[in-house]
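One structure is given below, encoded as structure tokens.
Every protein chain of the complex appears in place save one, which is left out.
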Amino acid sequence: MLGILRDLLRYNAEFRIGTVLVGFVLLLSVLSGFSPYPPQDVYVVPPDVPPSPAYWFGTTSRGQDVFWQLTFAIRNTLLFGCTVALISRILALVIGLVSGYKGGWIDRVLMSINDTFIVIPLLPILVLFYFVMRDSMSWLMLALIMACLGWAYDARLIRSVAMSLKNREFTQSSVFSGMSTREILVQEHLPYVMPIVFSTTMNNMIWSIGLEVTLAVLGFTDINTPTIGGMIYWANQHTAMVAGVWWWIAFPTIAVVMTFIGLFLLAVSMNEYIDPRSRLSRMGRVTS
Amino acid sequence: MSRIGALLLAVCALTSQLFLSTSASAQGIPQNIPRKELLILENPEGTIKNAGWFNIWAINAGSQSNGLQQAALDTLWYIDPESGLDGVWDNSLAADKPQYNADFTEMTAKLRKGIFWSDGVEFTAEDVIATVMIQIKNPGMRFSAVLASNVASVDAPDPYTVVFKLKKPNSRFHANFTVRWNAIWIMPKHVFEKVEDPAKFDFNKPVSLGAYVLNSYDPDGKWYIWQLRDDWQRTTLARYGKPGPKYLAYVDPGPPDKRVIAQLNHELDVIHDIAPEGMFALAKQSKSTVAWFKGFPYGHPDPTLPAVIFNDQNEMFKNPDVRWALALLIDIKAVSMAAYRGAATISAIGVPPTGTHPATYHQPMEAWLKDFEIDTGKRKIKPYDPTVGKQIADMLRPSMGEQIPTDPKEIAGAFGMGWWKPDPQAAQELLERAGFAKRGGAWMMPDGKPFTIRLMVEGDQRPVMTRAGSMIVQQWKQAGIDAKVDVAQGTLPTRRAAGDFDAFIGWSVETWGGHQDLSYFMDSWHSQFVAEPGKPQPARNWQRWSSPALDKIIEATRTVGFDDPKSIELGKDYVKLAVKEMPTIPLMAYNVFTAMDQTYWTGFPTSENPYTDPVPNWGNSRAMFVKLKPAN
Partner (left out) sequence: MSGYFAYIAKRLVQFLLVVFIGINLAYVITHATPIDPVEQSISAVTSFGNTAPGAIEQMRLSLRELYGLEGSAWQQYTVFWERILRADFGPSMSAFPTPVSTLIARALPWTTGLLVISTLVSWVLGNWLGGLAGYYRNSRGLKLMGVIAMGLHPIPYYILALLLMIVFGFLWPVLPISGGSAMNLPQAWTWAFAASVLEHAILPALSLILIGVGSWFLGMRSLVSNVVTEDYVVYAELAGVKSRRILSSYVMRNALVPQVTGLAISLGGIFNGAVITEKVFGYPGIGSLLVDAVYAGDYGLVLGVTTISILGVSIGVLAIDLLYPLLDPRVKVS
């Protein structure tokens, strides 16, 4: 494993850049443990100070240090995105592969459930859940709900790939050679599906974090826990853009953009590495 | 690849043509209306869902402050929140003040002659009678309930006199027809008598009694344009001259950032409200913007008093010692900085520090407040600090410079006078006397459970109050109380009425502003209206405070005439009682950051020329129209 990583770092520029970006962001999250200010306190430093040696990223109109707030915000946002992505990937894979391969009534039942979930309009449901649950709507709760709503689209995508794979020759030969369904799905079909899973993981993380920002901007989340969306919400409340306090919005945005570009580059380069067909084309490149 | 290049080039050429051909300034303003004759104001109701509905007498159906109540409708009397065009009291459709009989069971109103509706029909007593009877006959309209419970009968002995016979003595019945933001607007009888179901009638196009008629409106609810009537002399506003703007546009300018941008582009003349930071940005960047105060704190203090409102029926808060302790843990300077960036007018007593009240209540009570003592159980202290307003001004002077006044009178007017000194030691003693105990840094109630307070705030809808709430919670937390902010986005009215809260930031005190009478809110605080726990509480006694001493004050006020100076003495009795009992913790006036652009119009009301409240959704703001003159 380590050997693979070392190779990737040495030969693949995308992987290198991705590692650097993600590493920086992770470092920021870890730094949150050293913050001199509790994350939810306000008016602990003079407000609206531009970036300076004393306050690296400046301070907000609420008297908080942008740098230390950002460490908490990026940590919470990353945890949130990862949780949603993980849970929904598992759901999407299981349901998509089984449904696409098995077909028949299993497929119909699973797809009916899937369609119901695709069809439910997300925003009203999320908002309504918030209204009904109010303060018991913690981050974990929100992540669970979003994961349960976010697997449907990708399950369908995986299912359509699985459906085309089912009729390929290598699948037929696996069946004839006596492999069980689970073995076929994991050993034969999964590698074909993994590239899609990786790109959908990226999309899923972007989607879940984007949705979190949307809800936060509308004020429908727990705005006291610092997250990227929460920072933008408060900046908006204090009309930061027009008041000239650009650093309050700029730094969280840069952080989240770095996160995504980094994660994406990592996923793409790992994906390329894993996929046996592109390895062949790369081998061609290296020797020539 | 060259094909792609050519395509991109073509697209660029087309779009640049589009950009060059449009003029930048004509983007956000109405077409086909000369800008010099147009006044553009913000409608804080936002985008109106039911845009074509102008029947203001049906509940919840359409918009009220899209110009309908400010420019098109009218009623008997107005009380100005400030000084008024010609005194605080204005006889609008009425010719004179209301006349009551000796025991306040009958009220007579003499009406003004020569006032006409915009379709040429004359205004007479028949319209007033129709307004009353139609709403009584159709319960479920806006003013049905209040008219049905007060009015036994209404007659017109002649076309310009109306006599109301009341079901029970009510010395303030006329308040229902007196505009403080709104009132019972007069209906056109000749339109509504033909309608089968007045609650379902849309009144489109509306017939105006005020000086403006509807010109056009957006079916999607984003703008309404009103035009000055040709026969404006036949309206009540004509007494003060010809209104300056020929056209009024009430628009939805969007989120706060866009309002600031719109005014900087001179596409929005009157902003209703923005965040304090937006106001400071405007003051810095625009030479033509003017606010109520010339410098800090800029905003207009509305006659409303935000406070920490306890649920006095809640076990935790039944003891006044607990309420006082929580008050002594609050540092109002920090709350003012957090909520308004210091641009707040504080008040320690339960009367808003605005209009005529500082002269009538705040200044005379200073001496009493300075001497006021509470007994913490261990010692006696004088909690009042008369210099808090000055302290806030001093705190702000280093960063704000000459925007902060130095004259003590100006400071008192802008920032308020005094407030309670933060005294954690006294708070601790009071809590201990109430049976609370501090164990390991956290406060416990007498029954052993941790002392937990959920402070409800309205979230995005009232950002300033939310910020104040967050700061107060932080201060209580530092003292060892398990305090949390509870954001009730959209559900605040429901929960407030149901009593589903520990405490919340809101207001239960609202006054006329220009007139000293406090019964506007105080009457509803009588214990006869306090609901059982679990049942909905009617406005305004959200704290559900029952006090026999207060009931006596209220009953005495009911027997005293509206202008009788005795009511001021009774008002002061209420102030003293509220300070002793602390049913709510008064914080500061509700400052509205109304910004006015003087590029096209001058003559806006300010603290130096306080002829009315500039906040544009008030019915009283119509006084602006006659004072505004074109800028060049």
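By written order: A and B. Residues from 1 in each chain.
Everything that follows uses one rule, which is that a contact is a pair of C-beta atoms (placed from the backbone, for glycine too) under 8 Å apart; a residue touches a chain by one contact, two chains touch by 3 or more.
The shown structure was predicted, so the numbers you read here are calculated from the model rather than taken from an experiment.
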Touching the absent chain when the full complex is considered, from B:114, B:139, B:364 or B:446: B:139
Contact partner of the left-out chain, one of B:39, B:73, B:94 or B:175: B:175
Which residue of B:105, B:161 or B:216 touches the chain not shown here: B:216
Which residue of A:67, A:153 or A:247 touches the chain not shown here: A:153
Residue numbers in chain A that touch the chain omitted from display: 103-104, 108, 111-112, 115-116, 118-125, 127-129, 131-132, 134, 153, 156-157, 160-161, 163-164, 167, 195-196, 199, 202-203, 206, 209-210, 213-214, 217-218, 228-229, 232, 241, 249, 253, 256-257, 259-261, 264, 268, 271, 275, 277-278, 280-281
Where the unshown chain meets chain B, residue by residue: 1, 19, 22, 24-25, 27-33, 46-47, 49-50, 53, 58-62, 139-140, 142-146, 148-150, 175-176, 180-183, 199-200, 216, 218-223, 225, 249, 251-255, 257-258, 261-262, 264-265, 461, 489-491, 493-498, 520, 523-524, 529, 536, 538-541
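Everything below uses one rule, namely that only the chains that are shown with their structure count from here on.
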Inter-centroid spacing, chain B versus chain A (mean Cα positions, whole Å): 45
Contacting residues of chain B [partner chain A, same complex]: 255-257, 260-261, 274-275, 277-278, 280-281, 334, 337-338, 341, 454, 459-460, 463, 466-467, 470-471, 474, 484-491
Residues on chain A engaged by chain B in the complex (per definition of touch): 40-43, 47, 61-63, 131, 134-135, 218-220, 223-224, 236-245
